[in-house]
Structure formats: structure tokens, C-alpha cells
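What you see is the complex with one protein chain gone and the rest in place.
Then we have subunit A:
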Amino acid sequence: MARMNMIQAINSAMDVMMARDPDVIVMGEDVGYFGGVFRATAGLQAKYGKTRVFDTPITECGIIGVAVGMGAYGLRPVPEIQFADYIYPALDQLVSEAARLRYRSAGEFTAPITVRSPFGGGIFGGQTHSQSPEGIFTHVSGLKTVIPSTPYDAKGLLIAAIEDNDPTIFFEPKRIYNGPFDGHYDRPSKNWSAHPGGEVPEDYYRIDLGTANVVRAGNDVTILAYGTMVHVAMNTIETLGIDAEIVDLRSLVPLDIETIEASVKKTGRCVIVHEATRTGGFGAELSAQVQERCFHHLEAPIERVTGFDTPYPHSLEWAYFPGPVRIGDALKKVMKD
């Protein structure tokens, strides 16, 4: 075991997989010699060489298109998109190609690629360094979408994603790269040293995709969250003294609906929290599924605490971000009924 922050854990996952499998290659803008703008690939090129870890031209559609071709050859590429906000030029390659390749070729060709990309807000990133586009990808048949909330999960999930033979979008909440964030932007930031999720085995281990994690058991209300929002929700209920059960989804597709269903049937209440904008967001899918499966157990309408349906603002970030006040209000509302 070692103490790692999320960046180190992600780096460790790639290191472990590159050592185990000569077909794993890492590519993206600034990931090679420099080691990535967030240092996630630091040291990998020196260790594994330029033909396995290399810098690319600034063309997201090219990065993913090339990765799909490499996957068709038999490699296992781990391309990086520097910010999730810049994944859109690659959408055609992800939606039309990577996601469909196995299906349309009846398994002749596959795209075993893992697209890593920092996502989420809370860092004064403004419109193009803060977005949470997971809902765009969960809507695509054939893609898996994974979002960790701790260094331990990040490494185990990333290893599972790299080993997986299906294309996976791996969104890394950059707000919690260096420490868990409780939503109180005006307090000193924490690092991972005191958090149990910062204990990370140095060797190989995996967390299966499609398994949620009940990070706190509770009886009064279920909070469905992922990424940074897991920590914000945890702090909120501790502050308010609410006995909530917090389910960290970890993987949106495939979704661990059994764990969600069991939790909501137990608590009878459900609050969904995500940074992404509200309309058509993944919270809508969660809400619909909970309603379908737990209708007779629900004691209050399902609440969604999300980003507003606006582009991510710069100076107004803390009014926009689903922080402790907004989550607390939603919890009080469902608890009142």
C-alpha cells in the first residue's frame, strides 16, 4: 500500500497495465515527454519508450480515429483528451466508430480503447475547462462510461477499463485530483493523505465496471452521486446530521441498478446529484429508472441537484456548482414529505 493522490493512482494504473501488456499504449496531447498537463502520464515515456507513450498533434478526432485503428490492429490504446470540454471534435469517431465497431462487424473488429479525460468544475475553469459531458456518452449504445471518486477507485477502475474489450470513456474529476473536495471552496483544500481512498496498492488490482459503491450506509434518504459530488454530498449530510445512504455509482454504463434499487427501496427517498446540466442529463435517466422500479416505495418525489442549464460560468461558479447549500435544500425538501 502507498499513499497516492488521484493523479498518481491513475499514473500507477497505466504503469501497471503497460508492464503487464505490451499492447497497451498511451497517446495524447502533451502526454509523452512532458508527462501530461496534469502529470498523469509522468515518467511513462522514459520507462516504456516513445513508441508506446507519445505526444500527438492537436486533433481530437485524429487521436480517437487513430486509436480505433490501432485497436483494430490489436493494440489496446489509452488515448487522453486533455479536457472533456475538448472531446467534441472526436464525437464522430466515438459515437459512429468506436461504439459501433463490434456491433456492425459482428465482432470481426473491436475498439478496446480507454479514453481518459479530466472533467468537471469547481476550479474556476470557466466554460471550456469545467464541463461534465457524461450524459452525451451514456446515451451512446456501445460505450461504457466510468467516473471514479477516489484514488483507490481510480486505479482499480482504470485497470478494469483498460482490460475491458469495449470502448470506455473514463472521466477523471480534476477537482479531486489532489484531494477530496467537500464543496466549501472558501475553506483550505484538503489532500488525500487523510482519506481512506488515498490508500492505494502499488500492484495490480481491479474494480469491476458496473459495480456501485455504497460509501455510507443510511436509512432516511438515498443520494445517487459520482465523482466530486460524492464528497460534497458526504460533507453536506454530515453537517446537517442526515442519515443518508450515499451510493457512488462509479460506472454509469453499465449501471449497477440493483444496488440503487435496493437502497431506494430501503430509504424511500432519492436525491440525485451531478455537476452536469439538468435537462437530458444522466440524472434524468436515474430518476426514471428509480421511479419505474421503486414507485411503490417512494415517499417523496425524486429530487435532482444539478448544474443549471447554462454554459459553465466563470465568476459565478459557486452559485452554479451543486454545493452543500443546494444539496442541503433538496435533502430537506424530500425529508419533509
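Everything that follows uses one rule, which is that a residue touches a chain if its C-beta (ideal position, glycine included) is under 8 Å from a C-beta of that chain, and two chains touch if they have at least 3 such contacts; residues count from 1.
Throughout what follows, contacts and distances are computed from a predicted model.
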*Protein name, per the UniProt record, of whichever chain is missing from view ("Na(+)/H(+) antiporter subunit B", "CRISPR-associated Csd2 family protein", "Gliding-motility protein MglA" or "2-oxoisovalerate dehydrogenase subunit alpha")*: "2-oxoisovalerate dehydrogenase subunit alpha"
_Residue touching the undisplayed chain, where the options are A:Tyr86, A:Phe109 or A:Phe308_ = A:Phe109
*Residue, one of A:Asp21, A:Asp92 or A:Asp329, that touches the chain absent here*: A:Asp92
*asked:* Using the document's contact rule, name the residues of subunit A that touch the chain not shown here.
replied: 25, 51-52, 56-57, 59, 61-62, 64-75, 77, 89, 92-93, 96-97, 100-110, 141-142, 144, 164-166, 210, 253-255, 257-258
